[in-house]
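All remarks here apply to the structure that follows.
Apart from one protein chain that is not included, each protein chain of the complex appears where it belongs.
Take a look at chain A:
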Amino acid sequence: MDIVSRNNVTVTGPHDAPVLLLAHGFGCDQNMWRLVAPALAGDHRVVRFDYVGSGKSDLAAWSESRYSTLDGYARDVVEICEALDLRDVRFVGHSVSAMIGVLAAAAAPDRFHSLIMVGPSPHYIDTPGYRGGFSAEDIDELLESLESNYLGWSATMAPVIMGNPDRPELGEELTNSFCATDPAIARVFARTTFLSDSRDHLTTVKLPTLVLECSQDVIAPREVGAYVHAAIPDSRLVTLDATGHCPQLSAPEATVAAITDFLGSRS
């Protein structure tokens, strides 16, 4: 299967405009960009995709060994850039994808122009001298609940989660389906995300970088945003007056404004 189908790549906007590559984080899929993509596609070639294992990607292409490290997800990004021959990529990474973008840019430095990190965190667990927002016990609890309860956090996702290949209509009826993931795959993504430590990679980032954070974000608190900003030499920190971890949904206009303002200053 080719990369475009494998990662369910969708492209909007003028063909010859600068490329914006939008990468979703742990949780849903490229639908996360739904409220900002139209505005961004006015003067950008907007490329969206689902990581293998998420959304409408080809689940047959998923393997635990590859997707147990952030490098495996970064390879998805690089392979998409190569398949579409994307150059001067403005990479927009939400949540864990911000760090995946760092790895992808390191792997294919010729293809990237700048990084836009939405709610980034290089490390979720508190360690001496660093506050990630969660204790090791918190993350263990999160992962344990994922390990032990694959009937799921979501009752409406239960038919999907129970795996009911004989009755596909159960899955299709679910309005929540674009956030539904195979539980085995979700566990691996959660573990990879929340146990990752990308702090050492931040200092190697040479690209112009926008750190976009929410004023109230449980998953990526202000301290973490300040840490990322301080660690990346050529970075700008913008704090949106928004709550939660997904400003592209809770504050789409402000998110678009921050991204276009940054890109305008860096083009």
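Everything below uses one rule, namely that a contact is a pair of C-beta atoms (placed from the backbone, for glycine too) under 8 Å apart; a residue touches a chain by one contact, two chains touch by 3 or more; residues count from 1.
In this text, contacts and distances are computed from a predicted model.
Going by its UniProt record, the hidden chain of the complex is named "PAS/PAC sensor protein" among "Diol/glycerol dehydratase large subunit domain-containing protein", "Response regulator rcp1", "Carbohydrate ABC transporter ATP-binding protein, CUT1 family" or "PAS/PAC sensor protein". The missing chain, though absent from the display, is touched by one residue of A:D71, A:D138 or A:D182; that residue is A:D138. Touch with the chain that is not drawn comes from one residue among A:G27, A:G101 or A:G225, which is A:G27.
Although one chain is not displayed, its contacts with chain A can still be listed: residues 25-28, 31-32, 34-35, 95, 134, 138, 141-142, 145-146, 148-156, 175-176, 179, 194, 216-219, 242-246, 249-250.
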